[in-house]
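Here the complex is missing a single protein chain, while all its other protein chains stay put.
Now for subunit A:
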Amino acid sequence: MADLLPYLIGGLANGALYGLLALGFVLVFRATSVVNFAIGEFLLVGAYLTYTFALLLPLPLAILAALPLAFLFGVLVERGFVRPLLGRNVVAVIMATVGLAAALDGGVQLLWGPDLKYLPGSLPDLGFEAGGVYVSSRAVWNLLLALPLGLGLLWLLRKSRYGILVRAISEREVAALALGIPTARILAGVWGLSALLATLAGALLAVASGVGYNLVFFGLKVFPVAILGGLDAVGGALVAGFLLGVLEALSQRYLEAYLPGFTEALPFVVVLLVLLVRPYGLFGERQIERV
């Protein structure tokens, strides 16, 4: 059992980042019905932004500096790619995000080069040992940043005026317009928040293992996480993130010896199994569609 704990801690550390990323992804989906296929690239861009700032600033400041820029990036994506397609079929917007993903993939490599880069400097070491189990600094940082941010955002969406406006728009956009709610500005903010969350996840990944194109593959995990939690369940995204992180860790510990490589496929297998029983995800709302 004792040898399992480090795996679990590692799983929670990864899960925190899955949760952050999925939270932003689901937020955009709920508010705008757009599936953002460029979410992995949001993370990638965020990681490279952090890297660039880290060349000039101490790492904690670099991360702090990257976040507002990431928010702006999200807002610009909404202005440039999403809003012009407003009122069209939602598939058109989704395809635009696919195109955006490809453009960002290329753009990032063009700007920063294809090789793996390591951040200069590191975050203060918060690792500690408790009862013979070592908790890595990475795990502490991930949980310390992701949990309050994730929970704070959930609270904001539930209780604050901004959250109520987002819910109003996501539920009945025409009614929101008729009430004078500045829908465009609020939806741009949602994209900004989503990019900010992805950037924090990207920055923490970059701190742990460097910046390279392969970060996109981490971003791909957002799809099983979000579907597992329920595409319209913002809180579910956070929970599902941790759940998949831990399941991956368990698979790493117990299955990898017999089924090499299975851990990579695990999230998708879990999603398939869960969807058989709960087609709207663990926390998703059952939609009654009238035809």
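In this section, a residue touches a chain if its C-beta (ideal position, glycine included) is under 8 Å from a C-beta of that chain, and two chains touch if they have at least 3 such contacts; residues count from 1.
Here, contacts and distances are computed from a predicted model.
A chain of this complex does not appear here, and its UniProt-recorded name among "Beta-ketoacyl synthase chain length factor", "Amino acid/amide ABC transporter ATP-binding protein 1, HAAT family", "histidine kinase" or "Putative spermidine/putrescine transport system permease protein" is "Amino acid/amide ABC transporter ATP-binding protein 1, HAAT family". Within the whole complex, the absent chain has one touching residue among A:144, A:179, A:259 or A:275, and that is A:179. On the side of subunit A, touch with the chain left out of the figure occurs at residues 164-165, 167-168, 171-172, 174-175, 177-183.
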